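Only a part of the assembly is drawn; its chains keep their places, and the rest are absent.
The chains carry the letters A and B, assigned in the order they are written, with residues numbered from 1 in each.
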């Protein structure tokens, strides 16, 4: 952390800041130039609040040099985290994991048909929403626990692992047989939920918030890791920008960035990013060659009668064609 | 809602869409031009998902003409909602409400000193965080229920109403004596929490999310209103933009916009918007003359030793000077 004082800061103000640091047992180095004085704090300053430092009298600016996340950082763990699901499937490192399925579970027939089909095309995990976070209180809110039960049936029948969104810690009891707990973008900074997921022994798929920075996503992962749960999967799903031609803007650079800064697996969600099925193929391919460890894709057997997100769902046939291309692209990438 | 078909859409595709609408008992009007066909849906379409319509074959684009919120809309209730707190203080309409206090409750001494001082300066409500949503798991997380108890003591002593943030529905039992329940920006789309607050008979202060549109804020208010709780206060607290010179960007236009579209009271939070105490005065004044129904301001008796948000807190003396200006500005506004 670097503290820059105002040109007008008095000697007493600077001394008061130094005393404050000494009291907090923080080492620092002073640099005086013509126009200002700097204090450079040495060692671990992650327990010092920037806000408080900023409030010291005479301070012009405070900059953080060190990352504020630790357990999520590659600095502290240089090897890729590899997570193994109960059915033996792995994610992270060289493993590539494809999760596919409908936005919402709607009926046994629907989920079974889709599950069998995506499995055949090469998916490893079945996705399906049971508790749905919807902008409008008048929209379909999901089948709830009944939806989870249908997912479990599909899991038993196909051997696919299952992933579904949890919206509140109190729902944890219903997710016993769910293999991966998904935290939605709107809950990325629901810290009460993150704290509870830190105590669970299950992989958590943490989606990046619509306007969350890389640093904030990694800090939210840190909440889960700090609680003791080391199985966190990061997910880029599009951010909110000024562009309205697409629903969100897939931040493709997030993939190499997060993989450089963190050892956690990083996947992409091309379906939510653009909001239209025609972009799912190009964005899936782009994410794959950018180094993603996997994809989560919305597939629906009858998009125009889907109860949610029909516009961004691809059909089982489109998914099958896409998977064939992904396999070829992975080969090019791994050949290097 | 308007459905625009692709130039390449076939007669069969358009007919299929029409049949789908007829089955859903939605009236529509057809307009054919050289380049495209439009269907204009008539009446209430708020139960139709845009996503599903978008997924109909041959559809190029779907536009929504009607607002998706109803109970929050001025179209359905043209008179300003006025909320009366237990101590008789009102918010909404011509009433102007100032909430002030520290970011976090830290000790009895601290909260009592600040409470007395802001009351003397003219504040009507005491704010203070007990459960704190922090980006980092290593930051001070608030005093929890002990903090709420200290707020209650200050309430008894001063007669001020109190407002504090609730982070999860399970905490509701601790908020019995809290007059206004605050939903933080990061929880604006925590729909499980909103649903629970819809069942409570207490005013809810709903903060706009960092990247939430006006429409989304009003839809989140709709969740609470639809549950039966009509006492919602909207709060503009700065949005996330590309500018990094300030923590957030206060969207001052949100105030007249929300007041035009909705009958709910709208207040501003100048402290979180800019993140630095020196901007609290100009932003408070700007919000006041823009038509805000109130302000929520962070005041701390010792900002440089505050456990959170010290940089953006003003001192009791600064608050007192600010209140004097606000009173004068209100007079100019009301003179009209």
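Just so we're on the same page, a contact is a pair of C-beta atoms (placed from the backbone, for glycine too) under 8 Å apart; a residue touches a chain by one contact, two chains touch by 3 or more.
All figures in this text were calculated on a predicted structure; none of them were measured in a lab.
Total copies of the shared sequence across the full complex, per this structure file: 4, with 2 shown.
Keep in mind that, in the parts below, only the chains that are shown with their structure count from here on.
Chain centres here are Cα averages; for subunit A and subunit B they lie 26 Å apart. Contact residues on subunit B toward subunit A in their complex (touch as defined above): 20, 46-47, 49-52, 54-57, 68, 133-140, 167-170, 186-187, 189-193, 195, 210-211, 216, 219, 222-223, 226-227, 240, 276-277, 303-313.
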